[in-house]
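Only one protein chain is missing; all other protein chains are in place.
So, chain A:
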C-alpha cells in the first residue's frame, strides 16, 4: 500500500514572466490567452550570419531590470531596493530573476525574519542555469583575457543563486540546487513537499530561476528538429501549438517562479492564507537516455502522484499538460493521458506553453503557479492555438472556460527519460 504523506500548503506564489511580474497580472494574461511569444528581428539576433532563418521565436524577459522590478515591487523601500541591487546586481540573469520572485514570495508569505532564519529551507530548481553568461564570458575572454572578472568564479555557478536568495531572504536552513532538465521545477516542488511532509524543515521556499541558453544550445535544439521555427513566422504568437495538427515543435520561454510550502496546520496557526495544497507527487524514469518520450513512464509518474495523494483519476478536474507543441512529445503525452484518464469528457487538459513558451528548467514551477491561478479563478485558460485538435482528449478550447475546479495534475517530462507529476488542489 502506498504511504500517503499528507498535503503541504502553498502560502505564497510569485512569478516573473514576459506576461506579467505578479500573480494577478499573470492570472489575467493566462485567462485572456495572451501569448508572450515574439520573433526577434535579425538585427536583434545574437547570430545574424545565417540571416532570418537563424532567428528563433521566443517568449523572452526582454527589458527586465532589477531597478524596474524594484520600482514596481519595493516603491517605498529604498533600502530593500539598494540591497537587492548590491547583492544581485552583477549576478547572471538566473540569479537576478530568482532574487525577485524569492523576495516577492517571502514578502507575500508574511513570514518574519526569525521564521526565515530558523526552519526555512531553500530549493533552487535547475542546473547549468547561466549558459548565456558562460558563453559571453568565454568569448569575451578569447578577445580580451585581461578583462575577465574575478567574480566569474562565483557567477557561473548555480550555487550563486542559492547564495543570492539566501542573503536577500535571510533563509538559513538547508539549501539545494536540484536539476532534471525540463522537469527541474516540478522535481524541486516534489522535493520541497517531501521535505515539509517529512518534517525535515518547517517550511521550504522553492525557487525556479529563469534559465538562459547561449546561442549554441538554442541552435542545437533547432538542429534536433525540436523547435518551432519554420511556419507562421508572420504570426509568432501562433507558432507554439500544443496538441494541434499543425504543431511544429516547442518555443523557448523565460520566466521565474517561487512558492512557499509549509504544513497546512502550521499555516493556519499563524493565520496565513493557503493558496493551494500540493496533495501528491510522482516521479519515474524511463531507463532510457535521450530525447524520445515514453508514454509508459509518463503514465507511471501520473499514477504515482495520484497514489501519494490517495486519489483516483476520476478525482482530477484538470490537467496542466507538459504539452510543448513537439510533434512526437504531444502525441506521446496524449497517449499517456489516455492511459490514465481514458476519454473522460468532464476532464479539461490545456498547456500553458503557447502563452509563456517552454521555460525549460523553470517550466514545472511556472506551470504549477499557472495551475494554482486557474484553480483559484475556477477557470481553465484557453489553448489559443488549438485549431485542429489531434488528440482524443477533453482539451480546453480556444476561449477560457469557467467550471468547478478542485484538483489538478501538472506534468513535466524531460530529456533523459525523467517524468514528474504533482497533484495540486484548492479547498472549495
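The working rule: contacts are C-beta pairs under 8 Å (C-beta built on N, C-alpha and C of every residue); 3 or more make two chains touch, one makes a residue touch a chain; residues count from 1.
The definition used in the following text is that contacts and distances are computed from a predicted model.
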item	value
Absent chain [UniProt protein name; select from "3-oxoacyl-[acyl-carrier protein] reductase", "TatD family hydrolase", "Peptidoglycan D,D-transpeptidase FtsI family protein" or "Phosphopantetheine-binding protein"]	"Phosphopantetheine-binding protein"
Options A:151, A:224, A:312 or A:399, residue touching the unrepresented chain	A:151
Which of A:34, A:85, A:344 or A:406 contacts the chain that the document leaves out	A:85
Residue numbers in chain A that touch the chain omitted from display	82, 85-86, 89-90, 144, 146-151, 153-154
